[in-house]
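Of the protein chains in this complex, one is absent; all others appear in place.
Order of writing sets the labels: A and B. Residues in every chain begin at 1.
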Amino acid sequence: MKTYRKITWPALLLLGVCLGGSVLMLRAVDKVRGKQGTLEDILYIRSSKALKRLSLGYSGLLADIYWTRAVQYFGTKHHQAEDVRYDLLYPLLDITTDLDPHLIVAYEFGSIFLSQPPPAGAGQPDKAAQLVEKGIRENPDHWRLYFTLGYIHYFDRKDYKAAQLAFQKGSEVPGAMSWMKIMAATMAQHAGESSTSMQIWRKLYETSEEPAIKQNAVQHFAALQVDEEVKELENRIRAYRERMGQDPAGWIDLVRVGLLRGIPRDPNGKPYLLMPDRTVQVQDPDKLPFITHGLPPERKKTKRP
Amino acid sequence: MPAIEILGITKSYTVGFFRNKLRTALQPLNLTVAEGETFGFLGPNGAGKTTTLKILMGIVFPTSGEARILGHHFHDPEIKKKVGFLPEQPYFYDYLSAPELLDYYAQLSGVAKEQRRKRIPEMLARVGLPDVGKMQLRKFSKGMLQRVGIAQAIIHDPKIVFLDEPMSGLDPIGRREIRELILGLKQEGRTVFFSTHILSDAEALCDRVGVIHKGVLRGIGVVEDLKSQNADKSEIVWHGAHALNAVKEMLEQTHVTGETVRAVVQTTNLDAVLEKLRRERARLLSVTPLHGTLEDYFVAHTSEKETVQR
Partner (left out) sequence: MISRLSAITFNTFREAVRDRVLYNLILFVLLLVATAPLFGQISIGLDRLILINVGLSAMSLFGIVIAILVGIGLVSKEIDKKTLYTILSRPVRRWEFIAGKYLGLVMTLAANACLMAAGFYLALLVTAHGFQRADAGLFVAIYFIILQFCIMTAITLLFSSFSTPIFSAIFAFALFVIGTFAEDLRNFAALSHGPARWLVTAVAYMVPNFSALNVISQVAHDVPVSGSLILYNTLYAVLYSAAATSAAVLIFERRNLK
């Protein structure tokens, strides 16, 4: 049936163009709102009680929404210095866990990023501990939270006694992994030692499901490795000097006298650099955040273990 | 140029739960109406009259076929400036007053502001509603609404006016008044196409009529001719279908319902037919002379059984 519809093609064209245009505009709007948008509500509504009422009973859903926003904002940006609003992290997590006290990942993720010093984290270990303790209160069966608590006490607050206590209490929770007890014992004996730290990072990597946390743990583990290796390499360089009476020209010299078995490489596979002043540096410091040794002079900062 | 040309318009609907059955509302319809003619579109309820009008107005789309109005394609919006339509049992925006409605509709039909201002009171007076003022349409009676309907159909001075059952639901006085209005339209030289199932109105007003039944146009012609088709005829009704064969050649039209046969026969053949029927032991029920009314023509073409023979 032939009809007289002259409007069909223009309308179809308009529909397509406008729909496409609206998507483009959407992306433009997102870019403009980007930093501010997702965090807006946190900025203005700080009361979890009010939020709970506003959510009309769907507080769990609202918690998920807040959580997703947190991950989007902090999870993807945390390693870029910029002007990340870390001061909002604690209120955000506090509200999220008020809305849904059983959102374990919020306690775990949140506390780790809360406690780490800037620019990687908010640098608020006390608040982090507070958060985890709340998590433990609401979820006494989750022994992993004790692990997180112990971690915070150990690394960021350097309170080895408290760390040991946390691991101890955690090991007593039915269903806890046996290494919690070992951790407690190790803490009592070897607190502050690099190997203990590495153990904790490894365990964190193995037991966490959040990709951001896993990556964080890997980087810390690698950093500890680098620190150790750099120190050891510098020792070997000194040994060479003592033995041979002069500085080595390259790694190959050390290999020849049996001080090294091969060219030493960092965890990324890149060879370490033997500097003329007998120090060792890494080739690519940007790929190894958290290292304290092996940095070029302008990068040296007084920092964490 | 004919005012209205309907060229093979059909309309079918898919019905049934799986949309697999076809129900045909209109078989291919071919019809032409000349300018200035008053054409009556007759048929029982559900015959397809309203469907035809809706298709012409572009409210419903035909399954196939097309139509022309004053030489233009029937979907051409510009031609609608010359067309007026009154639907069956019309309903207008009840929050408007009659002058507001007419003003709105006239504006939509392209009437200039000055003309609107002049015509609206004239129109209201003409249809017999001079004093309705600001009263909202929701307070109008059925008869008043019908008149507003006619007013909106002609406010833009169209050449063709389509009316769907314009008398429906009116009391005798209302009907008389509408009839007068239609006569007025006719006298103004407009083409009037109206559908109805009230034969006396058609007889009184129309130049030509078409009879439609179950989606098929069954007869069309000048009123006088149709009426005289059945003059000098008689109608015989008898019981005993077996006798039909004996008298078939002498009959003009036959309708069989079970054992009962109703037939039309030339009065000159009447005695011969009756004699044959008696011999066949058919039981005679009635013999009626036909006086050539439109009703007879109508009934002849719209019976249920459809075994119409000529």
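The criterion applied here is as follows: a contact is a pair of C-beta atoms (placed from the backbone, for glycine too) under 8 Å apart; a residue touches a chain by one contact, two chains touch by 3 or more.
These numbers come from a predicted model, not from an experiment.
Contacts of the undrawn chain with the visible chains, over the full complex, involve A, B. From the options B:V15, B:A34, B:L108 or B:V222, the residue with contact to the chain not on display is B:L108.
Considering the full assembly, A:A11 is the residue among A:A11, A:I182, A:A239 or A:V257 that touches the omitted chain. Across A:M25, A:I182, A:A239 or A:V257, the single residue that touches the chain missing here is A:M25. Take chain A: the residues that touch the chain left off the picture are 5, 7-8, 11-12, 14-15, 18-19, 21-23, 25-26, 28-30, 32-33, 37-38, 40-41, 43-45, 65, 68-69, 71-72. Of the residues in chain B, those that touch the hidden partner chain are 54, 57-61, 77-78, 80-81, 83-87, 90-93, 95-96, 104-105, 107-110, 149, 152-153, 156, 162.
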